[in-house]
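Have a look at the structure below, then the notes.
A single protein chain has been removed from this complex, and every other one stays in its place.
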Amino acid sequence: MTRYPDPKQVGGDFYSRNFAKNARPDTLILNLGPQHPSTHGVLRVLLELDGEYILRAEPVFGYLHRMHEKMGETKAWGQFMPNMGRVDYGHPLSWNWAYCGAVEKLAGIEVPERAEVIRVITHEMNRLTSHLLWWGAYILDLGAFTPIMYAFDDREHLLDLLQRPTASRLTYSYFRFGGVSKDLDEKFVEGTKAFIARFRQRLPMYKDLVTDNIILRKRVEDIGIIDQDMVTRYGATGPVARGAGLAYDLRVSEPFGVYDRFDFKVPTQTTCCSMGRYLVRMEEMEQSCRIIEQALEQLPGAEGPHLVKGAPKPQAKMPAGEAYFAVEGGRGKVGVYVVSDGSKIPYRVKLRAPGFSNLSCFAEACQGMLLADAVAVLGSLDLIIPEIDR
Amino acid sequence: MSAVKDIFQSVKDLWSLFVGLRVTGKYFMQPTLTVHYPRETVDEDVEQTYGGHVELVPKPKNPLKPKCIGCMMCVTNCPSGCLTVVKAKAPKPTPEEEQAMKEAEARGEKVKKPKAPKEPAKFMYDYSLCSLCGTCIENCPVGSLRYSNNIYFVGTSRKEFKLDLLQRLQRQAENTAKAAPEASEPEQAAETAKSEA
Amino acid sequence: MAAPHQAVEEVGTLHKTAGTVEPALVQIQLVDKILNVCRAMSIWPMTFGLACCAIEMMSTGMARFDLARFGAEVFRPSPRQADLMIVAGTVNKKMAPAIVRLYEQMPAPKYVLAMGNCAISGGPFNFKGDYNLVKGIDTLIPVDVYVPGCPPRPEGLLEGLFTLQQQITGRRWWPVPALKEEG
Amino acid sequence: MSIHPQLLHLIIALIAVMAWVGLNALVLVYFERKGAGFIQRRPGPFEVGPQGIIQPLVDGIKLMCKQLVMPTGADPVLFWTAPLLSMTPVLLLFLVLPYGPWLTGMQIDLGILLILAFAGINVLALLIAGWSSNNKYGLLGAARAVAQSVAYEIPLLLAVLAVAFTTGTLDFVKITEGQGPWPWQWNMVYQPLAFIIFIISAVGECNRAPFDLPEAESELTAGFHTEFSSMGFGLFFMAEYSYMVVVASVASTLFLGGYQGPFGSDGWWWYLPKVYAILMFMIWIRWTYPRVTFVQLLNINWKWLLPLGTVNLLATAFFMKLF
Amino acid sequence: MSPLTMYQLVALLLLCLGLFGIAQRRSLVGMLISVELMLNGAGLSIVAASQLTEADAVLGQLGTLLVMGLAAAEATLALSIIVVVAKRFGTTKTREVSTLKD
Amino acid sequence: MELMAKIAFWIYALIILGGGIVAVGSSSLVRALMGLISTLVGVAGMYMLLGTPFMAFMQLLIYVGAVAVLIFFAVMLTDAHGRGDESEPAPIRQHLFALGAVMAVGGVLSWLIMNRPPASSLVPAEVSIEQLGHGLLESYFLAFELISVVLLVAMSGAVLLAWEKRGKK
Partner (left out) sequence: MVFSWLHLAIVLFLLGGLLFGVGPLLLAVLLGPQAKGGDLGMPFECGMRPHGSSWVKWGISYYCYALIFLAFDVDVLYLFPVATAYGSTEGWLPFVKVFIFLFVLGISIVYFWAKGVFSWPRRIKL
């Protein structure tokens, strides 16, 4: 009877063997992921465990590398657009915007007034869907099954609305160089107003059910400390930075589009822990609602074009040069850098994904932590894997 | 003092558990939100705004023929290369015509060669590569493409997703004709097709 | 260097699954029919999302569409307890061995549903010059049902489930919605 | 040869308990899924049978015709012992539970001890399951399961003891009869603290959410039964649900007056609603709260339940002498 | 043979098995298991004697009960010692432990 | 019923013997532990036969529910693969030595038992749990208190031993 497992089967792979080189002899090397309910897709984290305590962690990625940047170099400017909706399926419109913004900057395209406001509205609605998705999935990681159902209920309303102009539920390819592909209709505006009113009533319920719950608070408070020092060292952005007390929000600090017209707060927390990041996101949802409300009011009449006249065709050539454009996505700073050699195919497209920097903090933040807490920290970073792997 | 505070805090913390129970209890009583899919479908409104795979728009006069003029704009612009359009060739002249043409040539007259009709002979579409981006739809000069409403599409083999859009158009037209046999006027048929789609 | 007895998992080489399914020891036709109906009505998927399509898979499980109605809401994280592997998303060459392994680790009877264009053929990522894409998961493991779309609507996934049930039992159990027939 | 009436009684009881355990697993699974559904505003199982009523049965049959897999390198004997060990004592636990004045398998004066003794075997089963499957998640889950069960057993015992002190017996029937039919005559009123402690630690003992650490999905995939497929998993599942019923039954016997009904209408019709009320409560909290961490779990136990239980027991002893 | 003798023989069997185990096992845990066997034998013998003779049955049972308690106490201590030893020396082989100095 | 008791006795004796042999002989410590557990269960059965269900339940509660689990953890902590350090065969001499010693002790004792049977009754005494309780509260209350102290001391000793380790980490 062999009770020693076949070494062929338990030899691990390249990564784990490398990881195990520095391991203590009495520890357990554990793969968390790629198929694991709490890594949201296919992140793989190698853990060195002493009992339940994590001595070391090392994220391994590339399990969802989709060659986005390479693809950018093979497709015409406009043809690359659809892929922007797939880099980060949580908040695709921010990537839409970042890419469009970069190309518009490169080619000097003016965006009509109405399109700008439409962009803000849809972008913020998309942020809401992104945060709701995160919220539900995060609480699911923490072991409560019901909140995600409520979150998706709200999310479905948003998706129904966003589907009207975009014809899609998730992987939007809505923005165009010089505007957006389809105008908003009356129903959308009405529906959005109704939704905001409804959502305002739902937020206190979320707070009652989850935010105030003592079990949850005890679980996420004081774990996964990512302070300002770490934030700056790793270049983390978005709610992770704001949870560390850094009021860095591109919508305010480097306003893009017409964000400077709206009055909203940049929520920050100084606790630096998972709860801080959680609260920042919850607060951001309220602020998004405010922005949408204001934008709906400012929406120029239907006569305004939603796409600039003579907007470039997908195969159009772009002037040589380079441009960088960054927007504030649901996870942080989404940046696109494009280089053109004057042909109809980009010379280089570089994507700056916020998730990558945020995830980098994880290895340091989770040292010495319980396995269960590590899951809570991982969730609080709000990772979307394709964006990290690109 | 701090002990009192602690106790007070603990009570408050415990209370939060009851608040949670109240929330879920309340929702337990409320009706469900589910759309019982195969028996009922989501609002028409939602269903119609969702883009299924791409399909051809028939000519208003002739529901059997697409509006398409075979300009290939959609093919060149599609990022995923899922469209294949073969332009219609000029109809092969019949022997008599050929004869006539030859004669005419011999006569030194300007030959009136039959022109290729502006329509596709074949319009193939590989749905399994499509990203539903809408580029083809936007760039079609005559508006011959649109999102279909075939949104509940599944298959048991990869081949099923290589669609012949022309055939599909014809099938649709037939279906419409069957559905509305009294509407023999082509315009009317086209209209019904449009509204149903 | 890995010790010689340690099999190195080569990165980037794809292996077709070596797993096979053999019939049960005891087979009685009538019993089998009943069992097949039970299997079809209780398909437990594996918690396994790859990319964007996984979000729609989640949506399908949520209140609006409620996969639970058909007994398929029991998402099991361990392949040992799962019947159905929903490949929802892009499969690349690094991930492929894991998917094949997970498939092999599932006990029979097991089914695979390819959800989304990526899983069917590589979808939008199937471009000239791709270097890391598995062009269709059916090149590696046997797929029973394909649900196209990018991403498919949740109803699409439900339809996929119905089709799978149809394949197992030989009949469709639920009414066909109007739009589906138009096809 | 005539069968001894006592033997006949036992055999009937055995068959009844078997039916009850089987039926109960189905009913409880159905309730759980429906309850979860309604809390989440969806119907839950719906299409398989009217209102999805035969869904659990279908699931059970499906589990029964799935392949049994054992990982290579696992310890084969222990691997298959574990689910059996988990299931075997379950029926016995129902032997002493008084479902009605005459609906008791056997009335013995050590009823509580019998349940405690044989329920303890489950811990061992989980440990063996996790260990023998040669899976790291399984091992972690097993370690968690045992540490948790051990920890929560102490307050549980203390709560039970408080009742045993007041009633002076370990016989379920006598404990039932020591209470009256009306709610204010129940032990719950005299021992509210013990009741609360009992419920909390019972949830902990059953590995139910929010204390479902051993099978915490988002951390340990499936915990100690990660490697168990088909009926191996099914048996653990069934055992878990049966233990739920057992603790709920014990709770309603000890604290809620058991089968007693007003005006002499004693019977299972009073008992079952109480049991199911407790079970529904357990389902309710499962679908409301997030999971606690291991640290919290132990803190709740050592810093709250244990001291409170001890004090409660002391107070009970004191007041018994006082009055 | 009277029933009592039979019980005593079983108890003796347990004792002998335990003894043999202690002599032959070379790891602390193995020895602990053997000790438990012996304790069980003792318990069985006491209970049998008190139940089947005129001796005070209550005393017999309580005595065994206490033995069980002691066994638990002993196991607790032994476990922690084993843990410490294992951590310290990396082995629980008695021979190695006795020759190894920290 | 008498016959049933006889059969049961022999079955339990066999379980004890088999379990015991596995417990001392198995090279896998986990298997040995399983042997121990079956022995414990067998002894519990014997207690049942002796008319003391209380002892039987206590046996299960304390030994199977507590001690066995503890030992399982000890195995996992020290030799997680369960092979113990018994993997290499013991020198034959040691075996023989142990066997001889045990045979000697066993022989003498069994001779004593067989030849000096004390007066015994066929029917075991009936003791109710209440009597035991009174015993603990009255005649033997010191033991009752002592066991509590002993367990406490053992536990604190154990914790102290292990505690230092955690502090150091």
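When the chains are written out, they are named A, B, C, D, E and F in that same order, and each has its own residue count from 1.
The rule is short, and it goes like this: contacts are C-beta pairs under 8 Å (C-beta built on N, C-alpha and C of every residue); 3 or more make two chains touch, one makes a residue touch a chain.
Just so it is clear, the structure is predicted and the values come from calculations on it, not from any experiment.
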item	value
Given D:I54, D:L170 or D:V292, the one touching the chain that is not displayed	D:L170
On chain E, residues whose C-beta touches the chain left out of the figure	3, 65, 68-69, 72-73, 75-76, 79-80, 83, 86-87
Absent-chain interface as seen on chain C, which is shown	9, 17-26, 31, 35, 78-80, 98-110
Hidden partner interface residues of chain A, rising order	3-5, 9-13, 16-17, 19-20, 25-36, 44, 49-53, 55, 222-223, 367-370, 373
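As a working rule, only the chains that are shown with their structure count from here on.
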item	value
Neighbouring chains shared between chain A and chain F, ordered by label	D
Highest-count interface - the chain pair sharing the most C-beta contacts	E-F
Chain separated most widely from chain E, comparing mean CA positions	B
Between chain E and chain D, distance of the C-alpha-averaged centres to the nearest whole Å	33
Chain centre separation (chain B, chain F; CA means) in Å	76
Distance from the mean Cα position of chain F to that of chain D, given in whole angstrom	28
Junction residues of chain B, two or more chains touched	17, 20, 23-24, 27, 32-34, 36, 50, 79-80, 131-132
Residues of chain F whose C-beta touches two or more other chains	28, 54, 58, 66, 73, 82
Chain D residues touching chain F - in the complex, by the definition given at the top	75, 77-78, 81, 108-110, 113-114, 116-118, 120-121, 123-124, 127, 131-132, 139, 143, 146, 150, 170
Residue numbers on chain C that touch chain A, as the complex places them	2, 5-9, 11, 46-52, 54-56, 58-59, 62-64, 77, 89-90, 92, 94-95, 98, 102, 124-125, 127-133, 150-151, 153
Contact set on chain C toward chain D in their complex	24, 34-35, 37-39, 41-42, 47, 62-64, 66, 68-71, 73-74, 76-78, 80-81, 83, 105, 107-109, 173-174
